[in-house]
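Okay, structure first, notes after.
One protein chain is absent from this view; the other protein chains keep their places.
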Amino acid sequence: MSALSALSSGETKGETFVINVGPQHPATHGVLRLKMTMDGEYITRAEPVCGYIHRMHEKMGENRTWAQFLPNTGRIDYLAAMAYSHAYVGAVERAAGIAAPPRAEYIRVITSELNRISSHLVWFGAFLLDLGGFTPLLYAFDDREKILDILEALTGSRLTYSYYRFGGVCNDVDDDFIRGTREFVAFMRPRMKMYHSLVTDNIILRKRLIGIGVISAEMCRQYGATGPVIRGSGVGYDVRKSEPYSVYRDLDFDVPVYPEGDCMARYLVRMEEMVQSLRIIEQALDKLPAGPVMASGVPRTLKPPAGDCCFAVEAARGRLLVRIVSDNKEMPYRVRLRTPSFCNLSLYEEASQGMMLPDALALLGSLDLVIPDIDR
Amino acid sequence: MKALLKEIGSGFHSLVTGMRITLGQFFKPQVTVHYPHETLKMPVRFRGHIELVRDPQTGKAICFACKACEKACPSDCIIVEGVKREGERRKSVTEFKLDFTKCSLCGSCVEACKSEAIRFSKDYNLASVSKEEFIMDLFKRLESEQPKPPQAQPEQSKEAA
Amino acid sequence: MDHFPAQDLIVGTVFLLCVATTVAGALLAVITTRIVRAVCGLAICCVGIAGLYYFLHSPFLALMEILVYIGAVCVTIIFGIMLAEPDLTYESKRDTTVLWGIVALLAGAAICWGLSRLGLQGPWPAPPAQVSDGSTKAIGVSLLSTYSMAFEAISLVLFVAILGALVIARAGRTKA
Amino acid sequence: MKLLHAYEQADVFLVVAAFLLAVGIYGLIRRRTLIGMLISGEIIFSAASLNFMALNRFHAPDPTVGQVFVLFIMGLAAAEVAIALSIIIAVYRNYHSIKARELADLNG
Amino acid sequence: MISSLQELADQFNKLIAQDVPLPTTPAVPVAAGAQVGTAAPEPASPVQLTDHAAKGFHLDVRLRPERVVAAATLMDENGFAIDAVTGVDWMAEGQMEVVYDFFHPAHAWRVVVRARVPREKPELPTISEIYPGANWHERETHEFFGIVFLGHPNLTPLLLPEDATYHPLRKDFKA
Partner (left out) sequence: MSIIEPFRLLLFLVGIMAFVGLNAAYLVWVERKGAARFQRRPGPTEVGYGGLLQPIADGIKLLSKQLHVPPGADGVLFRAAPLLVMIPAMIGLAVVPFSESLVARDTNVGLLMIFAFGSINVMAIMLSGWSSRNKYAIISAARIVSQDVAYEIPMLLVVVTMLMATGTMNLNEIVQQQAGWFWRWNIFRLDVNPLMPLTFIIFFVCMLAETNRAPFDMAEAESELVAGAFTEYAGMGFGVFFIAEYANIILGCAFATILFLGGWQSPFGVWSGVFWFLLKMYVLVFTVIWVRWTFPRTQFYNLLNLSWKLLIPISLSTLILTAVVMKVLK
């Protein structure tokens, strides 16, 4: 498309031209920029340019007390804030040798899984929006609203919960929460069937997703891609199974794996994960023990003993690792956040090569990126 | 050939199914709340901006400027000043500044307060054309209010369907 | 009175407009430096010609002119421009030397003058008694009877043209 | 009022057709790019069609024959454009130019 | 392919056997005010199996910066996936630590590889040839710490502005 190459100045060679997808573009859901070198509608190189909302959370961690950094963790991946708090709280508890009481652990699991469903619902809607279907987005947001209502009543906030504490959670759940969650679980199951017959079976969607954007398991390993991305490539890697934290060991759930590695596989993994999350929530509600929700004897100003340790959780987008280094002071010496979207995006340049523009955007959507999660 | 026909058949069926589902939704009642004509009741734990709590006996602020909230705040958006007056057991607050432009609504301050002198307001209709309006002195705000309102926040909302 | 008062005037003016459109479009097509505008000139010229055909009692061909020339030819040319025109529509003036311009102008004028003379003076046979009613039926009948051979040949030519176009256009392509 | 009844005179159509042919040839000589030449060629085709139609209307014994031939011309024009453009694109791919002069090495 | 972490530890031991021993620096600095007792006991061996429940990883390897590529190759051959690359600025000791996290997609194994470079000349080879995923991590570590990964194809800022010359995660950086 040479008229296009005439439009792009300087950086072109031969038949190719450069288009900017983002930082203000409907497909990038935030301020991600993709510098795409294209040959007609085919992509020869798609270079992600990130950092537009970089906030240096890791430095903030070094300038705050251990407890003061907690609210930050909810603001990295704003769609699945619970998992991030969980990872940080888990790391600090591991470093300081605090154990949360079982009721708190169960509540953490329930809220994390609710949050995972709400995050996947946003992904579902936004992904369909990328593919040009608007209506499923609204249906998904309707369902998500129910989760947010439940979590808001429990934590006081709809997105940035700041709910977990070192040694437990800050509020106990009440009967309304348990009843509301059970109702939601009962409501969501037929809803998933509806999504499958409205969206998954749709021939247009199948044609757009099957065989598109194949990512091999080997590529996932080399880039450290995790979560639904690696599970859609046939590797059943899930932190909840491989390094069981909290009370996931006591709960029975499956890790959905699809070997194809295409957009459809990742789509199906996430859809299946929502069902599994419902299962986890149901079991956790059944098993929810009585007792306190905060461990006793947690000091007001925490000073974990010197040393470093890690805590990994399975966030909605994949493996989230928090590595903390303590020097026995009020403030962390170093907080490292290894976020899943960062690694998942890093393989985009290689995976998108030779794809057509709409397919490449489908691939981008299927990675389920949250931009602050990349930029931190 | 057979596979192709099957694909056409199932594809067509999927399209019809999809259209049937959306038509079904077409006749269902709407789920949105039509703000601002309808508003929702905020849950009890809703974290709005903070406000000072009045002591029901004395009619004055409970806060005695211990500055625990100031210390707990990760964003440094609270400034508390107080004086120790003659004949009083505790200090009394004279200034309680909240820089709401910096506040991240994390709730650490309320948690840090041992005497329950601050709480979350249920006010979510915050909008202004000037930044200065969000640097608010909560103490002055408390003083300027009626001395004994039964509830600081009037329930102006109604439950939506 | 069953005639609209200025009917002759209106019809005559419309005809002259058609002629003007044809001429203006043709001139635009060859004079403008921007190649896309030249295509637009061709399109305008074709609209004018369609109008002329209408005045020649053949609405069918008038519409076919629009369908084929604007809908197919012009669109294809613009598409081709998008694929092949490197410097965004400009024909640089440097290449067109003044000499060539004069030669072209002279050639055009000579042809125009000669043909016009020929056309105006030629011994034409007497016009037919009845004017064709512009029915599509007659065209269809003659297409499939008298000229069926030519019709088949044309369809063959079109078929070969499409195949040839595909082969040539695909030859240099790396991607399928 | 001869001018207002111009549409009933064969001469007018013939002159317009001659003019179109002249313009087409002018363009063919003057244009330097292949697409420009193609456009001029289309105008020449149109001139021929118009001539056919005019003579068909005013002088032909069988009123369909001219129309049929114009239809054939349209078919040929479409075919010509398809072929010509595919050649232009192929040429552009190989030479990165569609200027006629720069393609002079096609001669030998 | 290895079948247990012990095997992996042996392989690492073999890898660093011919090296001169690392200078004995404490794994973590003991802050002036802190009691000595709370500091982590200094690991006896550079290759150490650790308790996952306490640390979050299974194997802790400390090696010389030149050995990083060999270690990454070892991890790659054994099917490990790159988890993260990051740095820690030990300003008091004049050193920077580069921490490589690896996880195994099939087994529940987590390995941490650390290398220390002097703070004045923080340079070590890149592993982005072996793990393309390390490319971004190393870019990030470079912009945040100023650690230079020799041989890296594109060591430009990733998250910071493209003209950033400062390294915010260094301990002496004040915003």
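Order of writing sets the labels: A, B, C, D and E. Residues in every chain begin at 1.
The rule we apply is simple: a residue touches a chain if its C-beta (ideal position, glycine included) is under 8 Å from a C-beta of that chain, and two chains touch if they have at least 3 such contacts.
Just so you know, these numbers come straight off a predicted model, no measurement behind them.
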Which displayed chains the unshown chain touches: A, B, C
Checked against the full complex, the residue among C:A20, C:L67 or C:A153 that touches the missing chain is C:L67
Thinking of the whole complex, not just what is shown, which of A:L131, A:L337 or A:L369 touches the missing chain? A:L131
From the list C:A20, C:M82, C:L120 or C:L144, which touches the chain that is not on show? C:M82
What residues on chain C make contact with the chain left out of this view? 1-5, 7, 10, 34, 36-37, 40, 43, 59-60, 63-64, 66-67, 70-72, 74-75, 78-79, 81-82, 88-89, 135-136
It is residues of chain A that touch the chain not shown, namely 1, 3-4, 7-8, 17, 19, 25-27, 41, 128-135, 138-139, 142, 198-199, 202, 204-205, 207-208, 356-359, 361-362
Go through chain B and note every residue touching the omitted chain. 8, 15, 18-19, 21-23, 25-26, 28-32, 34
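The rule is short, and it goes like this: only the chains that are shown with their structure count from here on.
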Chain centres computed over CA atoms; the one at greatest distance from chain B is chain D
Between which chains do we find the greatest number of C-beta pairs in contact? C-D
Specify the chain with the shortest distance from its C-alpha centroid to the centroid of every protein C-alpha atom present. A
Distance between chain B and chain C based on Cα centroids, please, to the nearest Å. 71
Chain B to chain D: how many Å between their CA centres? 74
Touching two or more other chains - residue numbers and ranges from chain A: 2
Among the residues of chain B, which ones contact at least 2 other chains? none
Complex contact set, residues of chain B against chain A: 7, 10-12, 14-15, 17-18, 21-22, 25, 31, 43-47, 72-74, 104-108, 111, 120
Can you name the residues of chain A that touch chain E in the complex? 50-51, 54, 56, 58-59, 62, 91, 94, 217, 220-226, 230, 235, 237, 242-243, 305-312, 319, 321, 323, 325-329, 333-334, 336, 338, 342-343, 346-347, 350, 375-376
Taking the touch rule as given, give the residues of chain A at its contact with chain B in the complex, in rising order. 64, 67-72, 74-75, 135, 139, 142, 145, 152-157, 160, 162, 170-171, 194, 197-199, 201-204, 206
